[in-house]
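And now, chain A:
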Amino acid sequence: MTRLLSRRRLLGVAAGGVALATVRVPAAPAASDDELAYANFGLAASFLAADYYLRAAESGKLGAGARPTLRSNRAGSLAQARALGDLITGAGDTPAAAEDFAFAWPTNAFATAANARRTGLAVLRPTLGAYQSAAATVAMPTYRVLYASLGASLGQQIGALAGPAGARLEPFPVAMELEAASAALESYLG
Partner candidate 1 sequence: MALAFLVLPVVAIFARVPPGELLSALGTEAAKDALVVTVKTNLVSMALILAFGTPAAYWIATREPRLRDVVVTLVELPLVLPPAVAGIGLLAAFGRLGLLGGTMDALGIDIAFTQTAVVLAVTFVASPFYVRTAVAAFEAVDPALPAAARTLGAGPGRVFFRVALPLAAGGLGAGAALAFARGIGEFGATIMFAGSLEGRTQTLSLAIYEQFDLDFDVALAISALLVIVSGTVLLSVKLLTRWRSGSTTPIPFAPSTRTSS
Partner candidate 2 sequence: MSHRLASLVLALVVTAFAATAASARTTAASPLTIYAAASLTQVFKVLDPAPNYSFAGSNALETQIRNGAPADIFASAAPLNTQRLYKAGIVDKPVTFTANRLALIVPKSNPAGIRSIYDLRSKPVKLVVAAPAVPVGGYTLTVLRRMGLSGVLSKVVSRESDVKAVTGKVALGQADAGFVYVTDARPVSDQVTVVRIPAWAQPRVRYEIAVVSKSPNKAAARAWITMLQSARGQTALENAGFLPVPKPST
C-alpha cells in the first residue's frame, strides 16, 4: 500500500510538472528551420506520450490508483502538443494532428508493470534529449523557454516512471541530436 501511495505521489508530481509546462505560445516572427524541426518532432512526441498514457491507464498494470494521474498526464501531453502546434502555426505552417499518426507499440509493451514503465522510459527519454538540444541551440528566447520547460516536465515524468522500478536516474542527462532522437522513436511513430 505504501509503495502504491509513493508511486501515486510521484506520478502526481509528474502530472503537476506536465500541467506547469502548458504554456500558450504567442505567434512570433518566422522561426528558423531548425526550431521548426524541433517543434514538429516534439508535436509528434507529445501525441505519442499521450497515447502511451492512455494505453498505460487502460492496461491497469501500473495500479488502479495511478489511473487518474495517468489520465491527467495524458491531458498534459495533449496540452504540450497544442502549445507546439501554436508555435508551428505562428511560423506559418500547418501542424500535424493526432489522426495523422498511427503509433505502433511492441506486443508486450504493456503486459506487465515493469514493461509498461520501460516502454514509457523508451519513449520519454529521447524526447527529453531532443528538448535539451532545442533549449541549447534554438535562437528565439521565447522558444528556448518553452523547450526548457518541456524538458523539465519530461524529466519529472521520467522520474515518476523510473523511481519505483529502481531504474537509476542520470545526474547529467545527455542532450540528443534531433536525428538521433528521431531514430530512437522511429519504431513507435509508425
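Everything below uses one rule, namely that a contact is a pair of C-beta atoms (placed from the backbone, for glycine too) under 8 Å apart; a residue touches a chain by one contact, two chains touch by 3 or more; residues count from 1.
A word on the picks: all candidates are chains of the complex that A comes from, given by their letters.
If you're wondering where the values come from, they're calculated on a predicted model, not measured in any experiment.
Peer 1: Just give the number of the candidate touching chain A here, out of 1 or 2, all from the same complex.
Peer 2: None of the others touch chain A; the one that does is 2.
Peer 1: What part of chain A is in contact with candidate 2 in the complex they form?
Peer 2: It is residues 32-38, 40-41, 43-45, 93-94, 96-102, 178-179, 182, 186, 189-190 of chain A that touch candidate 2.
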